[in-house]
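Note that this complex is displayed minus one protein chain, with the remaining chains in position.
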Amino acid sequence: MVQFTDWDILKNLLLAARWTILLSLLAFAGGGLFGLILTLLRSMRSKIITRIIQTYVEIFQGIPLLMQLFLTFFGLSLIGIEVDAWSAAVISLTLFSSAFFHDIWRGCIEALPKGQWEACRTLGLTYLQTMRYVIVPQAMRMSIAPTVGFSVQIVKGTALASVIGFVELTKAGTMINNAVFQPFKVFAMVAVLYFLICFPLSVLARHLEKKNHVAR
Amino acid sequence: MSYQLDFSGLVPYLPQFAAGLWTTIELTVISTLGGLLLGTLCAQGRISKDAWLRRSCSCYIEIIRNTPFIVQLFFIFFGLPALGIKLSAWQAGMLAMIINLGAYSAEIIRAGIDAAPKGQWEAGQTLGLTRRQVFWHIILLPAYQRVYPALVSQCIIVMLGSAVVSQISVEELTFSANFVQSRSFLSFESYMVAALVYLLLAILMRQTFALIKRFAFKNPSL
Partner (left out) sequence: MSLVSLDQVHKYYGENHVLKGVDLKVEAGEVVSIIGRSGSGKSTLLRCMNGLEEYQKGAVIVDNQSVENDDYKLRLLSRSVGMVFQNFNLFPHMTVGENVMLATKLVMKKSSADSEILAKELLEKVGLADKFSAYPGNLSGGQQQRVAIARSLAMSPKVLLCDEITSALDPELVGEVLKVLEKLKQEGMTLILVTHEMNFARDVGDRVVFMNQGRVWETGQSDEVFSNPQTEELQSFLAAVR
């Protein structure tokens, strides 16, 4: 049997953590972009579009992320698209985050006082002008903290990609554990690495939130 | 490519799904109660005068909130036996869910406590109540009421998270779906059914909590 030193374990975990970070970044970018499109579509104020987007959000927030991964993985191959674990993970994490991002951003837009809309109406601004000059700039400022906060959820979400066989930090942990049989040590190390990625983001989100409160 | 979805092929496996659903419900109910209790105690610890207690509570909260649930689960199920703590899969899953909800709900409940007007504490203490009595009798209920929507969402998130305990072979809904798809080869259909059931459970939970709200908070909303 191969002998693993602690340093070997850590090195392998760190190598795998790169994939956790890359997957998180892709999901953040993809989910952000798609969530933005959803938010723009919804701001067209069409009843049907709003209803469809609401249902979309409810579905993605009402089904376990793990189940979403399975459905993407098996669903895509069903319609003839063979996907590897990597693409399935990116796709489902993107869809998952887009629903949450949309929800966060819509919440920020709706949190603005009604008076802002009314003031714009009495000044004769069009809907798009109101959005562009008054609503979006304020909503954007408000949304930074919860957006950073949600990025922590994305990082943690990537851990589930291990279940469909994508080798990131968690999967690497289980694989290494199967070789060295030191579950306490290995999973503690895995947890610490996640903590090192997530905790700074959490602190940043909290700091931004406080700044927001002071500003208002 | 034309593939006909075949849900009728799943009918023979209904008992598996039902058994899985039952375990999921069991896990959810117990972990919700246990998690909220733990969260409340921890929120109380966070505002304690004892600095050591305060610090350990926030350590617990930060660790849980900044690591994935599945890692917590593996740590409890695979790691703890090394310390001589042996748990069945069901117990480990349940414990992981309680600990997880405990941390998240502590943070939420604390926000509700922080929002209590200072006068409430002072009024209670001038009536001769101890700090603990003020907390349990005066501060807590309105605090729940303030953050109720966030608490409900968090409980639902933990229910959905229970899917992950299938990974240590707790035979809940996702485990059933895995089992059924390996037998019937109707993988997409199995997972669709499970997903739908989760969706319904989420809706059901929301409604149950709405009902509880009507009984628990008789005073007009704050």
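Per-chain numbering from 1; labels A and B assigned in written order.
Here, a residue touches a chain if its C-beta (ideal position, glycine included) is under 8 Å from a C-beta of that chain, and two chains touch if they have at least 3 such contacts.
Only a predicted model underlies this, so the values are computations on that prediction, with no experimental measurement involved.
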item	value
Chains still shown that are in contact with the chain withheld from the display	A
Which residue of A:Leu41, A:Val134 or A:Leu204 touches the chain not shown here	A:Val134
Among A:Leu14, A:Ile37 or A:Ala119, residue touching the chain not depicted	A:Ala119
Residue numbers in subunit A that touch the chain omitted from display	113, 115-116, 118-119, 121-127, 129, 133-134, 137-138, 141, 215-216
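As a convention for this text, only the chains that are shown with their structure count from here on.
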item	value
Contact set on subunit B toward subunit A in their complex	1, 3, 62-63, 65-72, 74-75, 78-83, 156, 160-164, 166-167, 174, 177, 181, 187-188, 191-192, 194-195, 198-199, 202-203
Touch list for subunit A against partner subunit B, complex	58-59, 61-68, 70-71, 74-75, 78-80, 152, 155-160, 162-163, 170, 173-174, 177, 182-184, 186-188, 190-191, 194-195, 198-199, 202
